[in-house]
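All protein chains but one are shown in place.
Residue numbering begins at 1 within each chain, and the chains themselves are lettered A, B, C, D and E in the order written.
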Amino acid sequence: MIAHPPQFRPEDTTLTPSTPPVLADHELHRLLAEDTPFGDLTTDSLGISAHPGTIRFFARDPMVVCGVEEAVRLFALCGAQVRLLVPSGAVVPTETLLLEATGSAGALHRGWKTAQTLVEWCSGIATSAAAIVAAARRGDPGALVAGTRKNVPGNRALAAKGFRAGGAVMHRLGLSETLLVFAEHRLFLGAEPPARTLARLRGQCPEKRVVVEVHGLQEALVWAGADVLQLEKCTPQTVAEVVAALAAAGSTALVAAAGGINARNAEDYARAGARLLVTTAPHLAAPRDVQVRFER
Amino acid sequence: MIAHPPQFRPEDTTLTPSTPPVLADHELHRLLAEDTPFGDLTTDSLGISAHPGTIRFFARDPMVVCGVEEAVRLFALCGAQVRLLVPSGAVVPTETLLLEATGSAGALHRGWKTAQTLVEWCSGIATSAAAIVAAARRGDPGALVAGTRKNVPGNRALAAKGFRAGGAVMHRLGLSETLLVFAEHRLFLGAEPPARTLARLRGQCPEKRVVVEVHGLQEALVWAGADVLQLEKCTPQTVAEVVAALAAAGSTALVAAAGGINARNAEDYARAGARLLVTTAPHLAAPRDVQVRFER
Amino acid sequence: MIAHPPQFRPEDTTLTPSTPPVLADHELHRLLAEDTPFGDLTTDSLGISAHPGTIRFFARDPMVVCGVEEAVRLFALCGAQVRLLVPSGAVVPTETLLLEATGSAGALHRGWKTAQTLVEWCSGIATSAAAIVAAARRGDPGALVAGTRKNVPGNRALAAKGFRAGGAVMHRLGLSETLLVFAEHRLFLGAEPPARTLARLRGQCPEKRVVVEVHGLQEALVWAGADVLQLEKCTPQTVAEVVAALAAAGSTALVAAAGGINARNAEDYARAGARLLVTTAPHLAAPRDVQVRFER
Amino acid sequence: MIAHPPQFRPEDTTLTPSTPPVLADHELHRLLAEDTPFGDLTTDSLGISAHPGTIRFFARDPMVVCGVEEAVRLFALCGAQVRLLVPSGAVVPTETLLLEATGSAGALHRGWKTAQTLVEWCSGIATSAAAIVAAARRGDPGALVAGTRKNVPGNRALAAKGFRAGGAVMHRLGLSETLLVFAEHRLFLGAEPPARTLARLRGQCPEKRVVVEVHGLQEALVWAGADVLQLEKCTPQTVAEVVAALAAAGSTALVAAAGGINARNAEDYARAGARLLVTTAPHLAAPRDVQVRFER
Amino acid sequence: MIAHPPQFRPEDTTLTPSTPPVLADHELHRLLAEDTPFGDLTTDSLGISAHPGTIRFFARDPMVVCGVEEAVRLFALCGAQVRLLVPSGAVVPTETLLLEATGSAGALHRGWKTAQTLVEWCSGIATSAAAIVAAARRGDPGALVAGTRKNVPGNRALAAKGFRAGGAVMHRLGLSETLLVFAEHRLFLGAEPPARTLARLRGQCPEKRVVVEVHGLQEALVWAGADVLQLEKCTPQTVAEVVAALAAAGSTALVAAAGGINARNAEDYARAGARLLVTTAPHLAAPRDVQVRFER
Partner (left out) sequence: MIAHPPQFRPEDTTLTPSTPPVLADHELHRLLAEDTPFGDLTTDSLGISAHPGTIRFFARDPMVVCGVEEAVRLFALCGAQVRLLVPSGAVVPTETLLLEATGSAGALHRGWKTAQTLVEWCSGIATSAAAIVAAARRGDPGALVAGTRKNVPGNRALAAKGFRAGGAVMHRLGLSETLLVFAEHRLFLGAEPPARTLARLRGQCPEKRVVVEVHGLQEALVWAGADVLQLEKCTPQTVAEVVAALAAAGSTALVAAAGGINARNAEDYARAGARLLVTTAPHLAAPRDVQVRFER
């Protein structure tokens, strides 16, 4: 027989997060269904599904918190009452209580790992982004860190939330809304002079800045008329040379550095004059550990 | 005006992958829509969308290939003709051509990064899994490596494909289909003797093995009647002690090691007697670089 | 860092609409995601997302209100508290307050245009439908106005709500549930006598009325045995002639007029004897302006 | 004009079920949309949609209740206030009140048949499963009844809930998580000796039991090394012979009986020594009648 | 390592069914994912996934075939080449070959049960419907059999296909498109005279027939002005009395019988004068067995 845990009231999440999750309920249900398509065999077979309990998430390491609003909603959808103590974006020391959920053991076990993994993964991105931001600001207080669109497949919304929670911005959200000219575009342009290409783009898209990816000083000077020059896989030294050469040439192009940027080298790139540090590193950051404690 | 690239025939993918993608078309379209919800602004504004071209994916580093079937289908959905040269699971040296797609620049640019990121990420998992498998086999040719369900949120299908491509298996696919008793379950059991708990589970689920997570020798002996004892965050030395103690106690329980397993320590764990190495590491592995070359 | 607006409680919409929206939450989320897939760049960059405020929707022009239940739910899904003052179907003068939402500036800005556009568009349909209904009733108090299925692609649910809010009915909701014989069907019937065709349809579908589309008096008399004769693109004069001829022939067929029906000619068609005025016009009606006022 | 029923507050379902439905809201909306894509023509045309009323579901026959949590949520999504009186898994006599919903006639009529059909169908499965369980236990108090995956297309979640509500377990939830070797697999194995096949499977999947389907005594002895022998379409007498022969051969394989198991023969199979009775019968069980009473 | 079965070409299904499936690809993928979310453990672990083979579906019993178009597409989506031999609606004797699919063992095993269960279930509906149609025609060659909307939750499209394949029609497809007045509606009408109710409905919905459900002779006479009188749970004798009484009263209402109609009593109901036999029975019909044969 199916047990009778306390009343299920998804609407009763009386202490809920400060902002809506970036994943809608049907997307959160998809995460739950991926893990528990047809019930929790262990919990049900043990006959403990209806036992009341509490689960608490603590930061095991210092971290920039992210994804807790989604975690709270996941537990609510499992039938638990949830309380959020720290919002995404907060910088917390080890042992900080992030959230707690009270409900049946069935509800708590169902939401546990899905919620934990999500918070750990998002907080890993946020913490990594924050470290790169801090490093960049040591090099130049006005430098910005921008996340690439090379997120894990299908996870752009959570990844963007993570970057922002860490104080970074998003470089571009996709192909539909920005002008970023790669060599792989220029291949199809034939011998068109760069000035002509830039003029055409500005004519077509006067509300957009024109970003051009270049691979070194020579290309940078060729495309000095762009609004932003994105230096791909250049050393900080090359960045500094490009910045100087552009200034000498009277270019007002903003210099962005991309390719291999991380917390160890961000300070150097910022000091070299890169106004924008475009990074993929947080997408690949190690998750930050969340400690989970159950109480009966 | 909208340009007129060569005929779009998603059905014409004349050289397609050897197995269906693990993501269905509507899921692949979701990946494309995440990146390009409303057209490719740069390619269209440059006026090159209809120019014919070819894109090729090469392994930049040695890798266990994974995700190429999905990449091929992504390009096909963008309107390109695609040829797959190497299936998922293949071990390839640097510079290996993985796939090539021919079509309009619009089609190629639209599929490019989504396909590349997917292959890089999946191949990262596969290559990492393969390295752990190789290490484990050095310790014990019969040892198995099993992936946890702590995948990046929502990506279980691709992650499982990655583990398998690397020669690993999946530990459990979710809560619905396996018995894995955590301390967090036992908290709700009160003073029930372990033998009674095991008997109840076997009575309920005679077709399942009973796996119990324990944290050291003492707990292992308490639960020696389980089918599998999963040692969480124990050293290889502790594993060896548990294996010996279980043997001495006449237990036939299989020993699995979990928590912090990676390519550096897998050999030790296997040699210590862990028959199954349960690992999260490949979920977090660095992607393997794919080099992309366009040709006009 | 991410700001901390007041508590998010989608369940707290304490003054909610009188009937459920015709779009489910996951469909409303799709509308929001179309506009704001990854956060509100302007509001967040200005640093005002957490500031509390109120938004109010007023009818700028007189209108038959429609879509406000969906608007209320949209704001609730964005995290605001919402109060509905006027339900769909109400006829309101200019300056009428329709709804108000209170919450963070982030929530209000996120829901604003999606909700406003939806109410404007639905109210445009409702107001147009109501005008045609009023005109038709001037011609014949018993005349009915029926909306076609030529709605904007994918918007049948909202469109049907709009027609009904304006006092019209739906002609047919699709191909699965009504018998409407076009010339394009008869083309495939060969030389079968109309009486035989009608008898076959009645034999197959005794619970349905048989509607036949005809293009003039001659065809109308050929198909006088139908339950409903739909006169396509005939003048009111032709409608009157058909009505008279059918009466003379003893036909009990109901006459419906279709093709080009609008508020300017509906009275004439109704007076000519068309019992049902089948119209596409409201699908194409200009939206009714909603004035939006923010308050801090 | 659209009528004004009492306030819609899906969040107000103040007396909700004890466990979350196994179908998420977007899946329940899909059921509602299948039945009422564009409003309730009869109720609306009668002009009664806003009239307040109450609907009650009673067990017309004795039954094991199932699906009531989903029914409650369906009514809530239609805008009614709902009270659940009996949870899934309860065994109730005729005339038992299961749930009641209060709201507008529009809300009640919209949810009525979808909710009723769901409860009747799920309770049919649960009641049938319970009958087979009872029969099996008469034959052997330790026998288990397990449901096959031959559910009605697309309804595995509800079907699994039904089996469990009736006291049965699920045999396997699909192909991804269990080892069940059919003759249709062995066809591709060539002349490999069974012991070798079993060893390979155990080497690959040490956490899984190996189940082999056989069709009689001879095959059973060939595969006596399996963990579970599933006897397909054998008589109880054959089952008994196999059990005896396996014991004589020193096999510890568990015997499961499958194919044609139902409440009439389950006792015989259990008594014959089948530890597990694998059955499709509840998937096809006649729904249990739910009596619906409206009150104004 | 992942094996390399023959080339996957979903587009290559060179011998495909005569009509599109009623389920779209993403819906068929949902069925496959329900059964095999993350690969086929048995087939893969046996190492036979890439072995070529053929699967054939045969009618084990005589049946009205249904669902084979969906089955063919399921196998194609799994990567097999498929040939359809008999379309839905065909009446076939035992041993008839319905379809055959050729491909890797992995593809065939993945599609097998999902496809087989679907064909068996749909053919069960079709065969049951055909039997009721045949019985009804023995009673009255012009009688029609109509399926109710009490289908298994969420399966209306397949169920409707099954009824039609068996020669029946659908009574109503849902609440949005037909007028069917239950006592549960009339409860809210107060003391309004039936003639007034009917007149209002006809005024509102002149293109619809008005169907009224009644429970006996007395109610039938009260509502004799309806277009269709649906006699709920009356005996054939009562049906005959109602038909006679209506004729005597000059009513032209069509009489439909509903409630408990099946192949055993349909002839009696038709002979009694029910022009339409409304039945739920095929929704609950036993599936028709499909025999599956693999060949290497």
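By definition in this document, a residue touches a chain if its C-beta (ideal position, glycine included) is under 8 Å from a C-beta of that chain, and two chains touch if they have at least 3 such contacts.
Just so it is clear, the structure is predicted and the values come from calculations on it, not from any experiment.
Participant: May I ask which residue of E:Ala33, E:Met63, E:Ala135 or E:Ala160 touches the chain that does not appear here?
Facilitator: Checking each option in E:Ala33, E:Met63, E:Ala135 or E:Ala160, the one touching the absent chain turns out to be E:Ala160.
Participant: Of A:Leu85, A:Ala134, A:Leu189 or A:Cys205, which one is in contact with the hidden chain?
Facilitator: A:Cys205
Participant: Taking the full complex into account, find the residue in C:Ala134, C:Leu180, C:Val222 or C:Ala245 that is in contact with the omitted chain.
Facilitator: C:Leu180
Participant: If the hidden chain were put back, which of A:Lys150, A:His171, A:His185 or A:Arg288 would touch it?
Facilitator: Of all options in A:Lys150, A:His171, A:His185 or A:Arg288, contact with the hidden chain holds for A:His171.
Participant: Tell me, which residues in subunit C touch the chain that this view leaves out?
Facilitator: On the subunit C side, contact with the omitted chain comes from 30-31, 34-43, 45-48, 51, 53, 105, 109-110, 112-114, 117-118, 121, 149-156, 158, 174-181, 184-185, 187-189, 197, 200-201, 204-205, 208, 284, 286-287, 292, 294-296.
Participant: By the contact criterion defined above, which parts of subunit A meet the unshown chain? Give residue numbers in ascending order.
Facilitator: These residues of subunit A touch the chain that is not shown: 142, 144, 146, 169, 171-173, 176-178, 203-209, 211, 227-228, 254, 256, 275-276.
Participant: Touching the missing chain, which residues of subunit B?
Facilitator: So the residues of subunit B touching the unseen chain are 1-11, 25-26, 29, 33, 37-39, 44, 77-79, 104, 106-107.
As a working rule, only the chains that are shown with their structure count from here on.
Participant: At the interface of subunit B with subunit D, does the proportion of residue numbers present on both copies reach over half, so same, or stay under half, so different?
Facilitator: same
Participant: Average the C-alpha coordinates of each chain, average all protein C-alpha coordinates together, and give the chain whose average is closest to the overall one.
Facilitator: Taking the mean of C-alpha atoms per chain, the most central one is D.
Participant: Using mean C-alpha positions as chain centres, tell me how far subunit A is from subunit E in Å, no decimals.
Facilitator: Once rounded, the distance between the two centres reads 48 Å.
Participant: Express in whole angstrom the distance between the two chain centres, defined as the mean CA positions of subunit A and subunit C.
Facilitator: It comes to 41 Å between the two C-alpha centres.
Participant: Roughly how far is subunit C from subunit E, going centre to centre by Cα mean, in whole Å?
Facilitator: 32
Participant: Which positions in subunit C touch two or more other chains at once?
Facilitator: Residues 10-11, 25-26, 37, 173 of subunit C touch two or more partner chains.
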